[in-house]
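For reference, the structure I am asking about is given below.
Removed from the display is one protein chain of the complex; every other protein chain stays in position.
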Amino acid sequence: MNKKLLKQTIFFQIFRMTSALVILFLFVMIWTFISNGIGVISWTFLTDMPKRGMTEGGIFPAIVGTVYLTLGAIVFALPIGVASAIYLVEYAHEGRLVRIINSAIINLAGVPSIVYGLFGFGIFVVFLNFGTSILSGSLTLFIMILPTIVSASREALLGVPKSFREGSLALGATKWQTIRHMVLPYALPGILTGAILAVARAAGETAPIILTAVFFFRPSLPRSIMDGTMALASHIYYMATQHHAINLVRPLTYGSVLVLLSIVLSLNILAIVIRTRYRRRKNW
Amino acid sequence: MPVKIETKDLTVSFGDVDAIKNVSMEIFTNRVTAIIGPSGCGKSTLIKSFNRMNDLVSNVKITGQVLLDGENIYGTNYDVVTLRKKVGMIFQKPNPFPKSIYDNVAYGPRIHGIHKKEILDKIVEENLKKAALWHEVSDRLNSSAMDLSGGQQQRLCIARALAVEPEVILMDEPCSALDPIATAKIEGLIRTLSRDYTIVVVTHNMQQAARVSDYTAFLYLGKLIEYGLTKDVFENPQNDLTEKYLTGKFG
Amino acid sequence: MKEFLIEKFLFASSIFSIIVVTLIFLLLFSQGILGFREISIIDFLFGQTWQPTSLVKAEFGTVPLVYGTAVVTSIAMAISVPVGIAIAVYIAEIANPIEKEILKPIVELLAGVPSVVYGFFALVTLATWIQQLTGTNSRLNALNGGLILAIMVIPTIVSLAEDAISSVPREYREGSMALGASKWETIKNVTVPSAAPGILAAVLLGFGRAVGETMAVLMATGNAAVVNFNILDSVRTMTATIVIETPEVAFGSLHYHALFGVALLLFLITFVFNYMAGVIMRRYGRTGR
Partner (left out) sequence: MNRLLDTGLERLTAMLLQMGKVAEEAVRISIESFMTGVDVYERVEQLSDTLVRMNVDVEDKAFELIAKYQPVASDLRIIKSYIKISNDLERYGRYAWDISFIHKRLANFEKCEDPLAIIEEMGEKVISMVQVSIEALKTHNSELARKLIETENEVDALYFRHLDHSTEMPMSSRCLITNTLVVRYLERIADHATYIGESIIYIATGEKVVLR
């Protein structure tokens, strides 16, 4: 009996150590970026244009570019993703079509981001001739995050009890009235969580935008969606690997990483907080 | 006796399975009709065909007719929304919306275009009174319906259904999730409401059927086995299956 | 009428996903197939040399790229599968509520970190550690890429495997414990085996993620398209190849089509693994609706 317990304790401790190790890794990584990057973070770093071949100055155009690209993606993805989820949950009858749509969504979710990049490159940049532009990048990111939004919205809709719908329909509400008043409001936190996570993911994506939207260096802010741009993620990549004076710009690179990481992790934390609060408040 | 609902050769199937087979019956105005039968006999399916809630199931097929005031509700031009306004429904598990007590009752009227505060106030009060809930909640209409007890929630659902001024109220095992005292209150309410409404109650509790109903229908494997005055069905059932079911001698 | 229009709009939106998948495949296929007018499929799949820009003789053998992807992915999976499952088991079965409250969000944050950030970390920190530990000459190598990839795949495996383990019915556990089994025996003999299909699906999806990961491996592996059978040598993956070469490729050239060919190969590999994961998940609960 004691041997049994000893074995159990040993295994549990191994598992606990493993988990702790992964936490440790995250903290070490974040600490690396904070300790190396905090020095360069300043108001001017965030709001200035890059200067002297990006060895000095700020990353303002990159931040702006990331915001544009991300906003563009979510503006397309949210309505279409939510609409798609509503159709699948509320309207579609189980059958061939739903199965095909489902497997399409599952497969979209699994497509590597670089393939999205190449797709965006082939379709938007080349075929539709949008060129290397915010539009091409946004559309590419939109397609990339669409499955995330659909899945999150679908889960959120399915989480609304059937009894709400029955109750409303039984009172003579139409299907759309029921969805609008009795389903969507209660699915909203879940949909929102999904949307925020999708935004975070889009903001951090690099490969697709390298092929569709960004330039190594662009000294001015984009003036229209047909302009190319800089973006934080790609900026980090270029500064870390492509710059002619890698060591000189390393502090700035750390700073950029810290900015990107703060944005993305804040969004993630926000999503987690919303979800936790909503789960706690949920009383049905 | 005026007939409110009449089914003619009603058959409801899900896929290949017939849940209701050739049921023809008349439901009388301002009477309580109980539908009893073993689990899976089609009781719920039967009443859900009275307000077309079965339509929500994807592979459902319905043949025959259901006449409400002589009009076929499965007719091509019949408006489901109007139907469900006329035929309210109370569900097995109390399903108040996670809104305030007031908004629960006001939900139906609002959906149907009533937005004036004074009118809504009146509707809410009137129907909470009808559902015998008013004196328990009149001081906290704006608190969440989810904080009410199970029995109160069910009465709130009844008030909510009454607020759209139905003529028929369908109840799908309305007390199965409630304790005996809450059950007694709902049963009393059913008797009171039967003065103004035609009520159809599905129940697996035979004693409840005996207590609240004027007429009792016994359903077995989707077929209407016996239908008649409750006192006759319970004292002297004509069909051997009914007898066996009522006395608990079911194999 | 309004209801009808709304339904049509919703329907159109949901069809969109099908259209996109089809378009992706069609594009990759049509562009990739053009390359095979000049490159033989045999050479493409089994050629030992990837030299698309050589002026002397351009060669499009994907073996070095597939090898790079395989090595990096194998290292990543060898680490992330046991670690991921261990953490999933810990969260689902062993951790007390407070540990759970901490671990779960951290795993989610780990999943949220952008791959370029991981790549940068591998480039500047992890590579140094490995170099100090092994004394290798090439700072950026397959091991470096595999390690960082392992960290990136762990959250995928943990969250899906944890779902699978958590959805094992309580009764199974109670049944086992009631027979006098210890918690560990219950986990080992009842809970984890019952969750096996879900865990397998998690591993497959993790694999799909590892194969398709781009930026981190691009920045961590050194990108030399050679086959050396040494994990401390530099390698180049399929994904990295696409990122590096696409921006500079001449539109419509043979090289251009060859890159689409690589993407098609990548798409098909990940498709197969995601499909298998999907089938497993659909068959064993967690319906796809």
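Chains here go by letter, A, B and C, matching the order in which they are written, and residues are numbered from 1 within each.
The criterion applied here is as follows: contacts are C-beta pairs under 8 Å (C-beta built on N, C-alpha and C of every residue); 3 or more make two chains touch, one makes a residue touch a chain.
It should be emphasised that the depicted structure is a prediction, and the values quoted were computed from it without experimental measurement.
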* Structure fact -> Displayed chains that the missing one touches are B
* Structure fact -> Out of B:50, B:91, B:107 or B:234, the sole contact with the unshown chain comes from B:234
* Structure fact -> Residue list for chain B contacting the dropped chain reads 206-207, 210, 234-237, 242-243, 246-249, 251
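Quick note on the criterion: only the chains that are shown with their structure count from here on.
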* **Innermost chain, taking as reference the mean of every protein Cα atom displayed** => A
* Most distant chain from chain A by Cα centroid -> B
* Distance between the centres, which are taken as Cα means, of chain C and chain A, whole angstrom -> 17
* Asked: So what's the Cα centroid distance for chain B and chain C, whole Å?
  -> 53
* Asked: Taking each residue of chain A in turn, which ones touch at least two of the other chains?
  -> 94, 174
* Parts of chain B lying in touch with chain A, wherever the complex brings them together -> 51, 53, 56, 58-59, 81-85, 88-89, 91, 93, 95-98, 107-108, 111-112, 144, 146, 157, 160-161, 164
* Please name which positions on chain A make contact with chain B in the complex. => 93-95, 161, 163-174, 177, 181-182, 186, 283-284
* Note which residues of chain A are touching chain C in the complex, please. => 4-5, 7-8, 11-12, 14-16, 18-19, 21-23, 25-26, 29, 32-33, 79-81, 83-92, 94, 98-119, 121-123, 126, 143, 146-147, 150, 154, 158, 174-176, 197, 200-201, 203-207, 210-211, 233-234, 236-237, 240-241, 250, 253, 257, 260-261, 264-265, 267-269, 272
